[in-house]
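Sharing a structure with you now.
For this depiction, one protein chain was excluded, whereas all remaining protein chains were kept in their positions.
Our next item is chain A:
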Amino acid sequence: MIKITDLEKFYRTDEVQTIAINKLSFEVKEGEFVSVMGPSGCGKSTLLNILGLLDDPDGGSYIFNGIEVAGFNERKRANLRKHNIGFVFQSFNLIDELSVFENVELPLIYTGVKPAERKERVHEVLEKMQIMHRRKHFPQQLSGGQQQRVAVARAVVNNPKLILADEPTGNLDSSNGNEVMDLLTELNAAGTTIIMVTHSEHDAKYSHRIIRMLDGQKVTENILAEYQH
């Protein structure tokens, strides 16, 4: 599903150029659950941004579902993203001015889904995430765990092929964290590919494979579970 080859990303300031991703190559198959680990500043989040088409690579190739997307412009990236990719962030990133229902509904609005169908799909996913009773609440009225469940609901409401999770349990206590990881595992079991950036060895154990990075490069790769294609 994803194949990156010699991927590069630099950050430049007036005087210094920093290499965030350095000739990185790997492949992720459809239905896989991959964790990316490494110390702060190793390029994990940059990698996730590129994979999520939020950022451009400076070199190398990125093939998504058989299409080279490295040179896509913003409009094409947005189109591809909204139909195929869901995001879950450490800090939840819900819009404070929108209710739970409206936050989850947002991706459906941008993909042009009709209001009646939107309502049905949002209710369905909220039920699944067991947050239906909070649908009229605003983010600041929810606990961290509930907010992250809403964020997961928003990530999956469009039935994406890929979910990118950036430290999804980073802001949660262990009980809420485990709940979120169970949710992601369930989604993966249902066929969604997941790539998760994490510092937590505990969370990484939920995945099939761990890619460990240092200074923008892959250093090791551990297979934890047999991935059944």
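Everything below uses one rule, namely that contacts are C-beta pairs under 8 Å (C-beta built on N, C-alpha and C of every residue); 3 or more make two chains touch, one makes a residue touch a chain; residues count from 1.
By definition in this document, contacts and distances are computed from a predicted model.
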Options "Signal recognition particle receptor FtsY", "SusC/RagA family TonB-linked outer membrane protein", "ABC transporter permease" or "HmuY family protein": UniProt name of the undisplayed chain: "ABC transporter permease"
Missing-chain contact, candidates A:Lys82, A:Lys119, A:His137 or A:His199, resolves to A:Lys82
Among A:Ile19, A:Leu106 or A:Leu214, single out the residue that touches the unshown chain. A:Leu106
Take the complete complex as the reference. Which residues in chain A touch the chain that isn't displayed? 45, 49, 52, 54-55, 74-75, 78-79, 81-83, 87, 89, 91, 93-95, 97-98, 102, 105-107, 109-111, 154, 158
